[in-house]
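The complex is shown incomplete by one protein chain, all other protein chains being positioned as in the whole.
Going in written order, the chains are labelled A and B, and every chain counts its residues from 1.
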Amino acid sequence: MAYITKSPWIIHYDASSCNGCDIEVLACLTPLYDIERFGIINTGNPKHADVFLVTGGVNEQNKPVIKNIYDQMPKPNVVVAIGVCALTGGVFHDCYNLAGGVDKLIPVDVYVPGCAARPEAIIDGVVKALGILEKKREDMKNTGGK
Amino acid sequence: MESIIFLILFPLFAGLLMLVLPNNGLRDTIVKAAAVVTCLGSIYLLFEYFGRGQVFFSIESALIDPIIVAAELAIGLFIIGISVKHKKYLITVLAALQLLIMGYTEIVFQPTHMSGYDLFIDEFSLIMALIIGIIGSLICVYATGYMRDYQSHHKDTPDNRPLFFFLMFLFLSAMFGIVFSNNIMWLFLFWEITTLCSFLLIAYARDEVSWKNGFWALLLNTVGGVAFAGAIFFVNAYSTGNDIYLNELLKASPGVALVAAAFIGFAGLTKSAQLPFSSWLVGAMVAPTPVSALLHSSTMVKAGVYVIVRFAPVFEGNLVGITFAVIGALTFLVASGIAISQSNAKKVLAYSTIANLGLVVACAGIGTEEAVWAAILLIIFHAVAKSLLFLSVGSVEHKKHSRDIEDMGGLIATMPKIALMMLIGMAGMFLAPFGMLISKWASIHAFVNAMPPFGMLLIAIIAYGSGMTVFFWTKWMGRLIEVKSESNPLKEEASGAEMSAIYSLGGLTVFACLLFPLISSTMIEPYINTVYNTASHLLSLNNMLIMLMMIVLVILLPLSLSHFAKGRTLKPQYMGGRATGDDLRFLGSMGIMKETEFSNYYFDDIFGEEKLNKIGNWMTILLLVVLFILISLFLPLEVVM
Partner (left out) sequence: MSFMQFIFDNPWIGVLLFIILSPFVGGIIFGLDRIITARMQGRVGPPVLQPIYDILKLFEKEKMVVHESQNFWIFGYLVFIIITGALFFAGSDILLVIFALTLAHVFLILGAFSSGSPYAHIGAERELIQLMAVEPMIIIAAVGFYEVTKSFNTSDIITFADPLILTLPGIFIGCIYILTVKLRKSPFDISTSHHAHQELVKGLNTEFAGSTLAMVELAHLYETVFLLGFLFLFFGMAAPIVGIIVIAIIYLIEIFVDNATARVKWGFMFKSCWVITAVVGVLNLMALYII
């Protein structure tokens, strides 16, 4: 079993979100949900992170930042898009200034719908992401690449 | 004895040859040749006198006395003349006073050099001779390349290179004279020659700043000279004629030995730029780099502590010695603190030198065997590492046109060879397991056993000072290796002469660390055993093995670089998600490209130069007053005619 699933560290980025989903993400860290039980730590540094949680509709200024953060995360890593805005743009889908979804920029592994997404759903999404993370780790080991 | 006389006289004559050669290329070759000869000469001396303990010589010639008197007179008159010409009348008065004291002594007491051994050699002199011969020669070789660059950079400075090299080699002669003299009057002559060389070399550029700093150095050194002359007068007046010989003087009664030691020690304080006399050394940094490396870090200032260490057995266990020790320790503390607030590289090196010499003085003032052991180790390692650093900084300055630490960022990428040598030099100055750290370890061991409760005070001072030295050296090292983005190394970092000297000193630094157990057991411990009449081992086998293991590990550690260079993914620094361009430029708000600049902490409000100097100067002046009061208690009331 890969240790990466026992100690997934997250980095959370708000890409022009209304902050509703962000508050729910941070609520997961509070005593009510306490995701540190799974060894999850919220680091603010992509170089330390395994799971990239993105919320929001992604406007022009977010695009280079999201790409930069994703680029600076060492492999294996997973991306979890949280909230309908991050999935498709949500109610802002047709806006001229929004990209309409994180997967327009970087590959997304897990989609967590909701407006705002509930902490239970977010935790569910992260657990699914851990499964994908383990698979990616296996692939990495098999191809011998780092 | 011939090799000793050779070492004293050869550099002088070589220097005279350089003085009269106008052709730069030919003179540079002569300099290199003379440097090689001097270096080989001191190494030959090592083989000739290794393991022979103390050996004394006397010169059977009636001409020597008049020559020495004439030389002193000449120097004195020259100083009087030049100080009058530049209206520095305080120096005139002091120099005249010095001449008067010496003159009175000569006329009334008529000391003759026939009554004892004038020259000698023992392990300590041998170590000093090796430092002077090897390091001095390397610096002179470096100077050929450096001065050529210097003159082409400073078009308005008159090209006085013949005089420059003459003074450098005259200085080497004088230094050899100091470490081989048993007759303190001869020592004094050589001492004065070094003062003169220092003055003229600081003032090399012949502009207003250089003259000002040169005269300030001359003033403070002449104050020491007056004290030295006073000591000579005192010994002649209050004791038998034999006590002008160091080996006799060290065995004399406290009434004679301690007073002489205090006066000569005072002269040593001025020569080694201890507080309150440290400002001359800082000001002397206007001189060309080889001067700073040779005189003001590895040799001349060592002469000051050399005499104090010679008198260590006299200082042991009494308040006079403790006073010297506290002055030294305070100097260490204050100078280390000031070094934190300086960004001018040469000033950092100057204050670091002052601090390390303070530590040596502290050890010598305590005067126990362990303390002297630590002191000699400090002298060796400091000489090697500091000269390496000065030469490197000089070469860096020529390429970067700045001697500010803040401009040396990422030097490991642009000037990798010199930067690596600088890292070795800096590590040598404070990091375990290099030499200076071993010396600091030894001094703490020595201080815990010193006269209580002063030992505790000294330990407390060392503890704080040690933290400060870690700070300013690591900060500088960090600057050198801080690479923001890839850059290309310069094709030629410095001339061949400069690089060969720098590489040699780098190698010597590492070599000396590896060899230090050998140096300790074959040279330092025998010296201490002779002087203190004991047979103790000062470095236990266990500790020595641990230190050697650490040194070997540190040397082998860079091999891991080959492993760590493979299979890595290179990614840029994290800049909050912003993409970066060259040199960490990032897109800021309003679409403007912003620069990233780093700077070090300098703590000017806590460790400011002016503030700390004032505190340090007042405290040490107070201590000097205490010293004079203590000495007056020892002054005998009768005169022995």
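The rule is simple: contacts are C-beta pairs under 8 Å (C-beta built on N, C-alpha and C of every residue); 3 or more make two chains touch, one makes a residue touch a chain.
These figures come from a predicted structure and were not determined experimentally.
Undergrad: One chain isn't shown here. Among B:460, B:514, B:593 or B:622, which residue touches it?
TA: Of the candidates B:460, B:514, B:593 or B:622, B:460 is in touch with the missing chain.
Undergrad: With the missing chain put back, one of B:24, B:160, B:247 or B:543 would touch it. Which one?
TA: B:543
Undergrad: Just name the one of B:488, B:533 or B:569 that touches the chain not displayed here.
TA: The one listed residue touching the chain not shown is B:569.
Undergrad: Mind listing the chain B residues that contact the chain we can't see here?
TA: Where chain B meets the chain not shown: residues 410, 431-433, 437, 440-441, 444-445, 448, 452-453, 456, 459-460, 462-464, 466-468, 470-471, 474-475, 477-479, 481-485, 542-543, 546-547, 550, 553-554, 557-558, 560-561, 564-565, 567-576, 584, 596, 598, 600-601.
Undergrad: Just checking the interface: what residues of chain A touch the absent partner chain?
TA: Residues 2-4, 6-8, 29-31, 34, 36-39, 41-45, 47-48, 50, 72, 74-76, 137, 140, 146 of chain A touch the chain absent from view.
The definition used in the following text is that only the chains that are shown with their structure count from here on.
Undergrad: Between chain A and chain B, what is the separation of their C-alpha centroids in Å?
TA: Here chain A and chain B have centroids separated by 61 Å.
Undergrad: Okay, in this complex, where on chain B does chain A touch?
TA: Listed in rising order, the residues of chain B that touch chain A are 567, 569, 571-572, 574, 577-579, 587.
Undergrad: Flag every residue of chain A that touches chain B in the complex, lowest number first.
TA: Going by the criterion above, the answer is residues 13, 45-47, 64-69, 71-72, 74, 146.
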